[in-house]
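Once you've had a glance at the structure underneath, I'll fire off some questions.
Here the complex is missing one protein chain, while the rest keep their positions.
== chain A ==
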Amino acid sequence: MPRVLIIEDDRAVREGLRLALRRQGHEVAAAATGEDGLEQLRSFRPDAVILDLMLPGMPGLEVCRRIRTHEQVPIIMATARGDDADVVVGLEAGADDYVVKPVRARVLDARVRAVLRRAGGPPVGHGAPRTEHYGDLAVDRAGLTVTHRGTPVALAPSELRLLLTLSASPGQVFSRQQLLEAVWEHSYHGDARLVDACVKRLRAKLGESSERPRYVHTVRGFGYRFGVRHETRSEVR
């Protein structure tokens, strides 16, 4: 039974979500403040976190950052619609997805299950376990681990799934819409900023600059493509 932690200050919303998610078959814990949420994160060990961005005391964004310093647990932000800037900042702080309040239980449940799938079993690992090498990058599709120059890279579920999807077909250009469907299981008309923010986080974790990335390349106005740019080669060019 998936374990979900809800961090939401409004009692009615908190109780409503708890009730609804429990009915959808989740084991639910709820916290009214960010501090309490971080506390329960350690004791409850949730599989996913639903985080309200507007919290009294410690703001939701700060909670998100703190969770991400130690944990790669999937985080779904609950935002008020129209707080566009918050969405971007929240995604860049490490959230995997977001929902706009008011949200129906079924929609939220679908999102929770989607992030859990991302964090779970291998997306394309129906073959033998294997490790692929791209430059300094080693991707283990079966073990779902990524190492860069021998050091393990801790990737959040969306980041990992994005990297796996892109690197499955090096050189192929994926549109943002394709990635939204493949990684986030959103509709074609989902929010492309999810992709952009996730690429940004992934690049930061792989230690590459957005001006001259080595692995995840932008195809302007269209989408992204995976490929290894060797530094010696780039100097010759």
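Throughout what follows, contacts are C-beta pairs under 8 Å (C-beta built on N, C-alpha and C of every residue); 3 or more make two chains touch, one makes a residue touch a chain; residues count from 1.
The criterion applied here is as follows: contacts and distances are computed from a predicted model.
Chemist: One chain of this complex is missing from the view, so tell me which of "histidine kinase", "PTS system oligo-beta-mannoside-specific EIIB component", "Cytochrome aa3 subunit 2" or "TonB-dependent receptor-like protein" is its UniProt name.
Modeler: The UniProt record for the chain left out of view names it "histidine kinase".
Chemist: Even though one chain is hidden, which residues of chain A still touch it in the full complex?
Modeler: 10, 12-13, 15-17, 19-20, 23, 80-82, 84, 100-106, 108, 171, 173, 175-177, 187-193, 196, 200, 210-213, 217-222, 225, 227, 229, 234, 237
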